[in-house]
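The complex is shown incomplete by one protein chain, all other protein chains being positioned as in the whole.
By written order: A and B. Residues from 1 in each chain.
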Amino acid sequence: MSGVETVEEARTTGRRTRRAPWLAELLRRPAGVAAGAWILVLVVSAVVSSFWTPHDPFEADPASMWQTPSGAHLFGTDGIGRDIFSYVFAASRTTVLVAVSAGLLATVVGVGLSALGSLTARWVRESMAVVIDILIAFPTILIAMLLSSILGGSLFVVVTAVGIGYGVNISRVSRAEIRRVGRTDYVLAARASGVGPAGILGRHILPNVAPVFVVQLSLAMATSILAEAGLSYLGYGASASTASWGRLLNDLQVYIAIHPGSVVWPGLAITLTVLAFNLLGDAIREVSDPRLRTASNRADRRRNHS
Amino acid sequence: MIRFVLSRLVLLVVGLAAASALIFFTLRLLTGDVAQVIAGTQGTAEQVAAIRSSLGLDRPLPVQYADWILGLLHGDLGRSIVTGSSVASQLGQKLAVTLPLAGLSLVIGLVVGIPLGVVSAIRHRRPSGTAISVVAQAIAAIPAVWGGMILIAVFAVTLKLLPTQGFPSDGWQDPARALRSILLPALTIGLIEGAVLLRFTRSATLGALNEDYVRTAASKGMTRTQAVVRHGLPNVLLSVVSVLGVQLAALLVGAVLVEQLFALPGVGRMLVSDVGVRDLPKVQGELLALTGLVLILGFVVDLVHRAVDPRLREPGE
Partner (left out) sequence: MSSARIRTTRARLLAATALAATSALILAGCTAGSAPNGTGTPDTSATVTVGLVLEPTDLDIRTTAGIALDQVLIDNVYQGLVGRTSTNKIVDVLAKSHTVSSDGLTYAFPLQTGVSFGDGKAMTPADVVWSLEQVKKTKTFVNSADLAKVKTISASGNTITLKLSQPDSNLLWALSGRAGLVLEKAATNDLKTTANGTGPYKLTTWKQGDSIALTRNGDYWGTKAKVAGVTFRYYTSPSAAINAVISGDVDVQTAVDATLKSQLTGVDGISLKSGKTTDKYTLAFNNRVKPLTDIRVRQAIREAIDSKALIAALGGSGVTQGGPIPALDPGYEDLSSVDAYNPDNAKKLLKAADAENLTLDLTYANFYPAAIGDVLTSDLKKVGITLNVKQTDFTTWINNVLVDHDYELSIVNHAESHDFGNWANPDYYFGYDNKKVQQLYSESLSATDEATAADKLKQAAKIVANDAPADWLYTATTLTAVHDGITGFPTSSTSARLDLADLAKSE
């Protein structure tokens, strides 16, 4: 008796968190809006810089090295006379490319692994958990190092390394979430009424775990940008022919003692972008996860769950 | 419980074996070998071949792998193919820099992240709570390399309080000097790590705040803070512990980056240069040791978590 009711309720509750009010909630959060706006700026920069930049980002002009910001060079010039603003502007393309590709790859790997884990027998799950632990112990850096030693440093290396590395992380985080959802009343009820594992996965587990994945996607994007910066800094990421914020940090780092100001621009760009993805992820999480709702919503919740 | 421990132990061993095979064969995919490095830019093909065979590099791969595993079972992590020095001793020397660095970073991260995370959750509707959360968000978004550069620019270049780079060549003989050398690197990783832990603790504490047992305690006359600290904190800490395993790998990554930036003679830089020279026996020994370290730590964390958290017990226990 109560099983049927709770399944109905579960279906309704599950769906409610996915309708339009969700988006309205999101827009009510200033942090989320600001984050979304910055990401929009980023995407627009990426598109515009494919056609036009104030100067050629790669044009070296040794006669005008290390100029301070001015009308001609908004962010000044670097050690070989390149316009830093044009370079940072053009590098937004790389950032968007890496974020989207790595984020998607990480989510696919993460969802795939955790779905596999939840569908199979315990011994398969346990051994997979160990394999995953090993892969986690192989930090992204090492994967990238090995890949780039074989293939040469490139964005492909960064995306693959982050995709696998973070995807494995995601699967671990979601494993717990899937297990939690798998023990809720409505799933137990569904199982009792004969719904098969695939049905359980498709109709109950995935929709309820979806918000977690969306959040993870946003975080994966943030992580991939940080990873690209670090890997390009070490030389395993973007090649010198690709504009990247991480590479610029690498180029400028040697001069930190005599030109400390120049590193501000690429570093700030990375920080603001990562912050934007994190804030967006947080906003989505707040909107979709009932446990994080503040007291004003608690009455609502209690009505639905008791 | 005993069955759990035993099964985890078996998995640990299987994991180490799998890791060894993965490491060994993946490294063999690298182009170029150490014989070419030794022979140099003027080396002839015969010189390279002679060096290769004198180092035993022309034996079939499974034979080389078996050789390595046999050595491991005798407790020998292997020797550098270039200098003959033992991997274990080299690793020990470098770990003397990396472990204190990672340890100090972890301490900074925990000390900064957890208390502030709890505070920020308890005060989440007041400006102070929001402010902490926003600052933490901003710091967690800073790339470690840039953060390090900023710290260098401020504390080393401008204020001249700490060294910009490097580590004393006599190691920890002068502990004060060595500590000064790892302070900025540890702050770089630690503060960012702290920001990440802060956000995690905050969300876990927010979750605890909404739990029935906390509200019950509050209705019994405790303040919300007291209620959370007395009843909610153990669960919060458990969640943090479960995340630490992943954070250890993140710390290692951070260590490699800051070791490069601050020119510290640690494990990260040694790995990078050994791979660059293709000293494969040394690299595989180091990688296996590190993987083993993380696996064992994970095993311990799992055991502790399992022993303490009733929610993780399988049905029927």
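By our rule, a residue touches a chain if its C-beta (ideal position, glycine included) is under 8 Å from a C-beta of that chain, and two chains touch if they have at least 3 such contacts.
These figures come from a predicted structure and were not determined experimentally.
Visitor: Considering the whole complex, which of A:G32, A:G110 or A:G153 touches the chain not shown?
Guide: Per the contact definition at the top, the residue touching the missing chain is A:G153.
Visitor: Touch as defined at the start, partner being the missing chain; which of B:M222, B:A263 or B:L297 qualifies?
Guide: Going through B:M222, B:A263 or B:L297 one by one, B:A263 is the residue touching the chain not shown.
Visitor: Check the options A:A34, A:V48 or A:I80 and report the residue that touches the missing chain.
Guide: Selected residue, touching the omitted chain: A:I80.
Visitor: What subunit B residues would touch the chain not displayed?
Guide: 30-34, 36-48, 50-51, 80, 82-85, 90, 93-94, 163-166, 169, 263, 265, 270, 273, 275-278
Visitor: What residue numbers in subunit A mark contact with the hidden partner chain?
Guide: Residues 56, 58-63, 65, 79-82, 149, 152-153, 235, 239-241, 250-251, 254-258 of subunit A touch the chain that is not shown.
We take it that only the chains that are shown with their structure count from here on.
Visitor: Please tell me the distance, in whole Å, between the geometric centres of subunit A and subunit B computed from their C-alpha atoms.
Guide: Computed value for the inter-centroid distance: 21 Å.
Visitor: So in the complex, which bits of subunit B are touching subunit A?
Guide: 7, 11-12, 14-15, 18-19, 22, 26-27, 29-31, 124-125, 134, 137-138, 140-146, 149-150, 152-153, 157-158, 164, 199, 203, 206-207, 210, 242, 245-246, 249-250, 252-253, 256-257, 260-261, 271-272, 275, 287, 290-291, 294-295, 298
Visitor: Taking the touch rule as given, give the residues of subunit A at its contact with subunit B in the complex, in rising order.
Guide: 31, 126-127, 129-131, 133-134, 136-142, 145-146, 149-150, 169, 172, 176, 222, 226, 229-230, 233-234, 246, 249, 253, 256-257, 260, 263, 266-267, 270-272, 274-275, 278-279, 282, 285, 291-292, 294, 298
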